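The block that comes next holds chain A.
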Amino acid sequence: MSLLEVEGLSKRYAHSDARGGAKALDGVSLSIAAGETLGLVGPSGCGKSTLARVLLRLTEPEAGAIRFEGRDWLALKGGALRRARGAMQMVFQDPSTAFHPRATVFGALAEALRLHEIAPRRAWPEQVAARLEQVGLDADLAARPLAALSGGQRQRVAVARAVVPKPRLIVLDEAVSALDASVRGRVLELLARLQREMGLAYLFIGHDLAVVRAISHRIAVMEAGRIVETGPAEAVIRAPQSDLLRRLIAASPRLHPWEDKP
Partner candidate 1 sequence: MSFLISRRSLIGVAAGLLASTALPRLALAAGGRLVVASDSEPRQLNPAIVASNGVFFVASKIVEPLAEASYEAGGLRPLLATSWEGSEDGLSVTFKLREGVLWHDGKPFTSADVAFSALEVWKPLQNIGRSLFANLEDVETPDDHTAVFRFSKPTPLQLIANALPVVSSVLPKHVYEGTEIAANPANAALIGTGPFRWGEHKPGEYYLLRRNPDYWAPEQPKIEELVYRVLPDRAAAANSLEAGEIQLAAFSAVPLADLERVSEVPGLQVVTKGYEALTYQLTVEINHRNAHLKNLKVRQAVAHAVDKAFVLDAIFLGYAAEATGPVPANDPTFYTPEVELYPYDVEKAKALLDEAGYPAGADGTRFKLRLLPAPYFNETRQFGDYLRQALAAVGIDAAIVANDSAGHQKAVYTDHEFDLAIAPTVFRADPAISTTNLVRSGIPAGTPFSNQGGYENPELDALIDEALITLDPAKRVDLYKRFQHLVTEDLPLINVADWSFTSVASDQLRGLANNPRWAVSNWADLELEA
Partner candidate 2 sequence: MLREVLRRPEAWIGGGLLLALILVAACASLLAPGDPLAIVGRPLIRPFVSAELPLGTDRLGRDLLAGLIHGARASVAVGLAAAGVAILLGMTVGSAAGFAGGRIDEAVMRVVEAFQIVPGFLLALAFVSALGPSLWTVVLAIALGAWTGPARLARSRVLSLREADFVAAARVMGMRSSEIALRLVMPLALPPVLAVSATIVAGAVLTEAALSFLGLGDPNAVTWGRMIAEGRNQLRSAAYLSMIPGAALALTVVAVYLLGEAVTEVLAKRRRA
């Protein structure tokens, strides 16, 4: 049984008049198994981010069903939803906006520890240090404000924060797009290591086909709110079925940015 099962998800844009009542999501169905990475590609505005927001219950769909860990995910409300949220986390594209502007590294991680009651207050410093080490950061950074960190460091903190509640699935919404190529590689490495260690599943949203291919087991292609093609990563790239994917491949001269695919 899949970890996440999505069926017929539909959602209109919030300001429907702005885009002629177009649907951001139009009957999206997909599934992700435990420990699996599903890559999601598509042009900007195709509904990828909306899908991410719907999955994370940041916005509600108009139709469709989501089963997560065998539960009706959309039926969860209030306190039950808050407690269940730990199982599905998210890493945002821009690490500079993903934290409260005045937060310190310690504050950001401690907050996650507090919200999920992972550790008692006195254990926080030790925990935070461990978490930082886990994502390859120096424990001394804890006292620094996030604003003082580099983009890559911040994104590592974001990943560290996301794994605090021991999630089963992390939605990575263009999580490495804003990073420099060299930094990007190392963050992808980190993600892969965490997946191995914690048995995480990823929904990896990206627009760079090469990056998506490198990290994903399977790839889904999205266009105008619909999934137009799904399949194992290599197979899909080798034999694209949809026009969109063909065009994406054509636009990607270098489909091997990262040699050693795990």
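As a working rule, a residue touches a chain if its C-beta (ideal position, glycine included) is under 8 Å from a C-beta of that chain, and two chains touch if they have at least 3 such contacts; residues count from 1.
A quick word on the picks: all candidates are chains of the complex that A comes from, given by their letters.
None of these values were measured; they are calculated from a predicted model.
Participant: With reference to the defined contact criterion, which of 1 or 2 touches chain A in this complex?
Facilitator: Among 1 or 2, contact with chain A goes to 2.
Participant: Would you mind writing out the residues of chain A in touch with candidate 2 in their complex?
Facilitator: Checking each residue of chain A against candidate 2 gives 53, 56, 58, 81-83, 85-86, 88-90, 92, 94, 97-103, 111-112, 115-116, 158, 161, 165.
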